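A single protein chain has been removed from this complex, and every other one stays in its place.
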Amino acid sequence: MRQRLYKALGPVAFVLVLLTVWLGLFVTPPDVDQGELVRLVYIHPALAWVALYVAFGMAALCSVLYLWPRTRSMVFDYLAAAAVEVGVVFTILTLITGSIWGRPTWGVWWTWDARLTSTALLGVLFLGYLALRRVPADPHVRARRCAVAALFAAVDVPIVHFSVLWWQTLHQGATVLNSNLTPTIHGSMAWTLLLSFVAFTLVFVWMVIARYRIEVIRVAGQDVALEAAIASRRAEGVPS
Amino acid sequence: MWRDAWLVAGRDLRIEARSRVALWQVLPFAILVLFLFAFSFGPQRSQLVSSAPGLFWLALLFSTVLFAQRSRALEGSPATRESTRLLGLDPAGVFLGKMMALSVELVLLEILLTLGVIFLFHVVVMSWLILVSSCLLAALGLSAVSVLYGALSGESRMRATLLPVLMLPIAAPVLIAGVRSFQAALEQGGGLGGRWVGVLAVFSVVYSALGIGLYGALEEN
Partner (left out) sequence: MAPAIHLRSAVVVVGRFPVLAGVDLDLDEGSVSAVLGANGAGKTSLLRLLAGLVPVEGGQATILSHDLTTERQALRQHVGLLGHDAGMYEELVPKENIVFALRAARLDPTRAEPALERVGIQGRLAKTPMGQLSAGQQRRVGLALLLARRPQVWLLDEPHAALDSEARTLLGELVEEAAVGGAIVVATSHEPNLVLPMADRVITMAGGVVIDNQPGLRKPPGASHVA
């Protein structure tokens, strides 16, 4: 059942992304103020949503589950690492699409507003996690260190966000949910935007599962190698 | 926990007093950074005064990375760390002790840097309360992060390059809040300094709590 769901997930996500692209480029109208530039709204916010909330949230949650003795399992370590790896990709895409949008809108490729800065910092925190993961260590020691690093980063991002928010902000206000909870985007644009969130979230899930499966296979290969290593080690003690 | 904390803090400070690495290497580095910044910005007084808060906190942050590496090195060789693990010290106490020792060193560094920016960059401090409180809280927060990330980076040969990559992004709120509070301390009435001191307080409390809870897990094989 799970295999069938996973096999269906990839094509479904692909189709939804194609649908989003078609709707975003050819069906939805241009914006009154931003013109054709608005079509990036069907990609950039969804990428940011996945990077900032889904990927990071998943990494943080799995890290907590790994650190908590009752739920400790290497599964959560693999899932956290997969979420961070995919999250880096989404973060970079968020920053690139944001820059493409920002250049004609603000006149600059980059500006130090709260969301952009927090996103960039998140990317650096992700990269730090991956750097830590590549330090040679016992798998359980590595899992513990990475889980703690993810937890520290999770705690840090909201502090950074509010610090930078008080510092300066130029970013467009929330498109769907502003402080009055009144959507400022309507009709086909709203539905396409929602579709983009679903599509990219499914892409993320599919990529994380794929990465997790690769890790499980790699570790299983190591377990087989360990059994052979134990046998070989014991053979060292047999007089020739 | 507190008993072990005082014991470990005393050990770290005694070792540092004997070796004087902080005195002869880190403090000169911090002053050097101030001079290098001054060279890059130019000698104009207005430029230096407006840049002083940022330069102070950048010099502090870079020096903290060196302190973090030093704090980890104080644990000694792998054999020494193993011998110490056999003694049954409370990991939370070890964390607090190292944090206290490092905080003392950071406060001394902050005093030196404050004197440096006053004399070299000609700043005039209007609110010492905001400046002192932000420096003390930053010292606590940075020391907590330093001890934690020192443990996180383990015994790897890559520690020297890994530690800055891990630590500095986490310390970004300290930089932002520290600079803003320093700027407020230069204003009559203290401006919005209270808000930024609050951010530093939150940072310090959160990372101290995390360290107390997680240091033991990081030190375990």
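Things to note:
The chains carry the letters A and B, assigned in the order they are written, with residues numbered from 1 in each.
Following the convention adopted for this analysis, contacts are C-beta pairs under 8 Å (C-beta built on N, C-alpha and C of every residue); 3 or more make two chains touch, one makes a residue touch a chain.
As the structure is a prediction and not an experimental result, all values here were calculated from the model.
Touching the omitted chain from chain B are residues 4, 7, 11, 14-15, 18-19, 76-80, 82-89, 220-221. Counting over the whole complex, chain A has residues 136, 138, 140, 222, 225-226, 229-230, 233-238 touching the chain that is not drawn.
Throughout what follows, only the chains that are shown with their structure count from here on.
Distance between chain A and chain B, defined via averaged C-alpha coordinates, is recorded as 31 Å. In the complex of the two chains, the chain B residues touching chain A come out as 145, 148, 152-154, 156, 158, 162, 165-166, 169-170, 172-173, 176-177, 180, 195, 199, 202-203, 206-207, 210, 214, 217-218, 220-221. Looking at the complex, you find that chain A touches chain B at residues 67, 121, 124-125, 127-128, 131-132, 135-138, 141, 144-145, 148-149, 151-153, 155-156, 159-160, 162-164, 166-167.
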